[in-house]
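Just one protein chain is left out here, and the rest sit where they should.
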Amino acid sequence: MNRRRDELAPPGLSAGALTDRVSATVLGTRPPRAWWLALGLATLLSLLFLVGVVYVLSVGVGAFGLNIPVAWGFPIINTIWWIGIAHAGTLISAVLWLTRQDWRASISRSAEAMAMFAIVLAGSYPLLHLGRPQFAYFLLPYPNLMDLWPQWRSPLVWDFFAIASYLLFTASFLFLSLLPDLASLRDRARHRAVQRFYGVLALGWRNSARHWHRYQQAHRVLAVIAVPIVVSVTGTISLDLAVSIVPGFHFTIFPPYFVAGALYSGFATVAIIAIVLRALFGFRDLITRAHLNRLGIMMLCFVLVVDYAYLQEVFTAFYTGEDFYRSVYYDRWTGPYAPFYWGMILCNVVLAQGLWFRRLRESVPGLLCLAVIAEIGMWLERFQIVITSTHKDYMPSAWDTVTPSAWDWLTYAGSIGVFVVLLLLFIKLMPAISMHDMREMLHRRKQREADHG
Amino acid sequence: MDERLHGLLARFPDADHLLAASRDLRRRGLTRLDAYSPHPVEGLDQALGLSERRVPVTALVCAVVAGAGALALQVYASLDYPFNVGGRPVLSWPAYSIVTFAMTMVGANLGAMLSMLWLNGFPRPYHPLFNVAEFDAASRDGYFLCLEASDPLFDAERLREHLLQNGAVSIQEVPA
Partner (left out) sequence: MSSIIAREHGTDMAALRRKLAGRSGRHYWRSLEELADSDDFQRLLEEEFPRLAPLWEGRVSRRGLLGLMAASLALGGLTGCKPQPEERIAPYTRRPEDLLPGRARWYASTLPLDGYARGVLVKTFQGRPVKVEGNPEHPASLGATDSIAQAEILGLYDPDRSQTIRYQGTAGSDAAFLEQLQAQRRHWAAGERRLCLLTGPLTSPSQHALIERLKRLYPSTRWYRHEPLANGAAHQGTRQLFGEPREARYRLDRARVILDLDADMLGSGPAKLVHARHAMGRRRPDREDALLNRLYSVESTPSITGASSDHRLPLAAAEVPALAAALAARLGVPGMADQAENSPVDPAWLDALADDLRRAGAEAVVIPGDTQPAALHALAHAINHHLGAAGTSVEYSAPVAPAADGDLADLSRAMGEDRVDALLMLNVNPVYNAPAGLAFEERLARVPFSVHCGQYRDETGRAALWHLPAAHPLESWDDARAFDGTVSLMQPTIVPLFGGYTAQQVLAAFAGRYRADPRELVREHWRQALPGADFERHWHSALQRGWIDGTALPTSLPTLRNTPPPPPPTDRDGLLLQWRADPALHDGHYANNGWLQELPRPLTQLTWDGAALISPALAEREGLSEGQRVRLTLAGRSLDTPVWIQPGQPARAITLFLGQGRRDAGRVGNGVGVNAYRLMPDHGAFAAGGVTLEVLGDRAALASTQQHHNMAGRDLLRETDLAHFQEEPGFAQPDRVEEPISLYPEWDYPDHAWGMSIDLNSCIGCNACITACQAENNIPIVGPEEVRRGREMHWIRVDRYYAGPLDDPSMHFQPVPCMHCEKAPCEYVCPVEATQHSSEGLNEMIYNRCVGTRYCSQNCPYKVRRFNWYHYTEATAELATPAAAHNPDVTVRSRGVMEKCTYCVQRINQAETDARNEDRPLEDGELRTACQQVCPSEAIEFGDLNDRHSAVSRAKASPLNYAMLEELNTRPRTTYLAGVRNPNPAIQALEAREAPA
């Protein structure tokens, strides 16, 4: 295939030039106007989130559109959605590193940051979901006079540990990859204060071979445990549903199915961010069409798994021969929430096929659309799983529906605002592209070229 | 004069020269030398005889300890205050696997992270090398080799020779 098209970085780009350019985005004088605009809008949105949270905490979860039988709603949906988004970050920065994928270098940083903030949001929803958030610590195993411990059989306890460990992992991984770049910024910075700021964060990193030696060992360890973590976290979340006896929740296929879905939406988010970075800081040559292409390919792989899971799920439901399971599906297809189901199918099954076409994957608007569709589709998927399963389960006399309230929508939309704010601040304060990864990549390329003569 | 010297800092044009120089000087029996590069250079650690595996080992140990601890805690908690929960057995061990697994990961994670920072002596706000203006390039595109004065075989004059032979583009003394 056309080698120019597949270029990951401009030809004669030197490590020095790259370092200067990237650090300039941080140390350089004023961020672009678009950045300020985006920040302003996102801040407004996150203020709405604040309003929603305060209101819900003050009057109670009754503010959400919930009832018996549908006692789980948006908070759960959004938790699953955000945690899913986080996964791609881990996969890119860890798994692709293990497999020595050069193309990860320029996008790994933003992917890791995205993962970080997504998990923070995912972790905040369960608190909002609780009837008595002030007692959330009851889920912790802490010694107390009543000798009460968490109920270890409950998937919610598993969740807590899974999400907490994932948060820790992502945080340390992000810091690890930042460390050498912080040193670079320290060395580039001209103002004393800035130097101190990055100097303190850099902890005294000196690019010594010893540092690099241990650094790579630690990096390898984290990268290795990243693989099982990626698989386990969403898997555990999916057990919340799969472990129950609710028709529509109780499927053994859920863990792999959820992981695939998570990665699908995650790569979509990375694609969006990559496109935004290109636009904001003119990184068109560092984040090239080749990157977009590869992101598209990843999305395609995972969406195909998801589609298979949809099929599998329906098959299982009917194969059980149980009326309960079958009627859940009839209801999803024809019931009051059918629009959500078919919307999901439209996004994740029909439109997602656009990813087959390289032209679409490589065109910025094309991929952007496909990515946004993926996000919507995955949210709809979680909606129809969480809402439509209990609203028509075993006892017809208890069947009922819920209408999401304004507070549901507010806390959902607002969380996106928070996410964007955090991301924008990050790419202004930290190098949006991993300089040391890029330097290594360029070095390796130089060697390859030397070898090829 | 010499006591107040931290060592000699030589800059090399690229990674290959740095690698060669490190090998050469190690062969000459120098022990207290360190290389600085803007990115990890393959083979450099062998060249400098860095073969310690303390980071992964610590990670492994922490992982095992954390995992075992988590499992023990769950078993203890179940027996400490047994309940009839949905008619399930008091010791529902399959249910414990997930928390155990998560804590194992936490152990490995913290082990690797903290041992790396600890062994690298972080945080280290001050280092003599920071006094060398040119050294900033180490985080850009500069490849440096530093021969420390504390080395028993340290002899500034002779080592300058070797460095130059190995293609050092510039050599300067690092005040302690």
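To keep things simple, chains are lettered A and B as they appear, and every chain counts its residues starting from 1.
One rule holds in what follows: a residue touches a chain if its C-beta (ideal position, glycine included) is under 8 Å from a C-beta of that chain, and two chains touch if they have at least 3 such contacts.
These figures come from a predicted structure and were not determined experimentally.
Student: Any idea which chains on screen the missing one touches?
Tutor: A, B
Student: Looking beyond the chains shown, say which of A:Thr43, A:Asn67 or A:Gln312 touches the absent one.
Tutor: Hidden-chain contact among the options goes to A:Asn67.
Student: Which residue, A:Asn78, A:Ser93, A:Ser124 or A:Gln151, contacts the hidden chain when the whole complex is considered?
Tutor: Of all options in A:Asn78, A:Ser93, A:Ser124 or A:Gln151, contact with the hidden chain holds for A:Gln151.
Student: Could you tell which one of A:Pro10, A:Gly40 or A:Pro336 touches the chain left off the display?
Tutor: Going through A:Pro10, A:Gly40 or A:Pro336 one by one, A:Pro336 is the residue touching the chain not shown.
Student: Considering the complete complex, identify which of A:Arg33, A:Arg100 or A:Arg132 is in touch with the unshown chain.
Tutor: In the complete complex, the chain left out is touched by residue A:Arg132.
Student: Please output the residues of chain B touching the missing chain, sorted low to high.
Tutor: Contacting residues on chain B, toward the hidden partner: 83-89.
Student: Can you list where chain A touches the absent chain?
Tutor: 59-63, 65-72, 129-133, 135-136, 138-139, 148-151, 153-157, 160, 240, 243-246, 249, 323, 327, 334-336, 339, 390, 393-407
Heads up, the rule we're going with is that only the chains that are shown with their structure count from here on.
Student: If you average the CA atoms of chain A and of chain B, how far apart do the two points sit, in angstrom?
Tutor: 30
Student: State the interface residues of chain B toward chain A in the complex, per the touch definition above.
Tutor: Counting only chain B, the residues touching chain A are 15, 22, 34-41, 44-45, 48, 50, 52-56, 59, 73-74, 77-78, 80-81, 83, 85-86, 88, 92, 95-96, 98-99, 101-103, 105-106, 108-113, 115-117, 119-127, 129-130, 136-141.
Student: Looking at the complex, which residues from chain A come into contact with chain B?
Tutor: On the chain A side, the touching residues are 14-16, 19-20, 141, 147-153, 157-158, 161-162, 164-165, 168-169, 172, 176, 180, 183-184, 186-188, 199-200, 203-218, 220-222, 225, 228-229, 232, 236, 239, 436, 439-440, 443.
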